[in-house]
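Complex shown without one protein chain; remaining protein chains in place.
Here is chain A:
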């Protein structure tokens, strides 16, 4: 049972992102500012850092595919970026120590990477014509503020959950 708790919570975050966007006003952090909830990636990276690396990357792959199919309808963008970011995180954790403050900073870094990656991909397939400066001020900064709040609230519960999850794997 403990083994299924974390995937279920990740699924809840996956659906929660869409509900969050629906019920909050679109100018949450000022007009023209787009704050994108990246709660799912935060959860996945916490699992990678505190729990099992292998499962972190595997779930990143699965949820990336799910995200692409359900929300974007272009397969490949998140399917590629989620696991790559989880992989970079595992590499970073080898040289850094695992504590909550460090984990929060790394998750924020991961979200920055994801936003920049998605922006570049959309630019490539001509789904946006936003210039980089506009991207920084109207998307990246508000997104980081919103997700920093989420990370501060979620880092401790996720640490406990991920540790329990990796314990249940060892049993």
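The criterion applied here is as follows: a residue touches a chain if its C-beta (ideal position, glycine included) is under 8 Å from a C-beta of that chain, and two chains touch if they have at least 3 such contacts; residues count from 1.
Simple rule for what comes next: contacts and distances are computed from a predicted model.
K.L.:
When you check the chain that is not on display against UniProt, which of "Cell shape-determining protein MreC", "Cytochrome c biogenesis protein", "Glutamyl-tRNA(Gln) amidotransferase subunit A" or "Electron transfer flavoprotein small subunit" does it turn out to be?
P.N.:
Going by its UniProt entry, the chain not pictured is "Cell shape-determining protein MreC".
K.L.:
Considering the complete complex, identify which of A:44, A:57, A:77 or A:151 is in touch with the unshown chain.
P.N.:
Only one of A:44, A:57, A:77 or A:151 touches the chain omitted from view, namely A:77.
K.L.:
Just name the one of A:5, A:69, A:149 or A:169 that touches the chain not displayed here.
P.N.:
A:69
K.L.:
From the list A:10, A:118, A:144 or A:161, which touches the chain that is not on show?
P.N.:
Touching the chain that is not displayed is residue A:118.
K.L.:
Touching residues of chain A against the unshown chain: what are they?
P.N.:
These residues touch the chain not displayed: 11, 15, 17-23, 25-26, 32, 34, 36-37, 66, 69-77, 79-80, 118-119, 121-122, 125-130.
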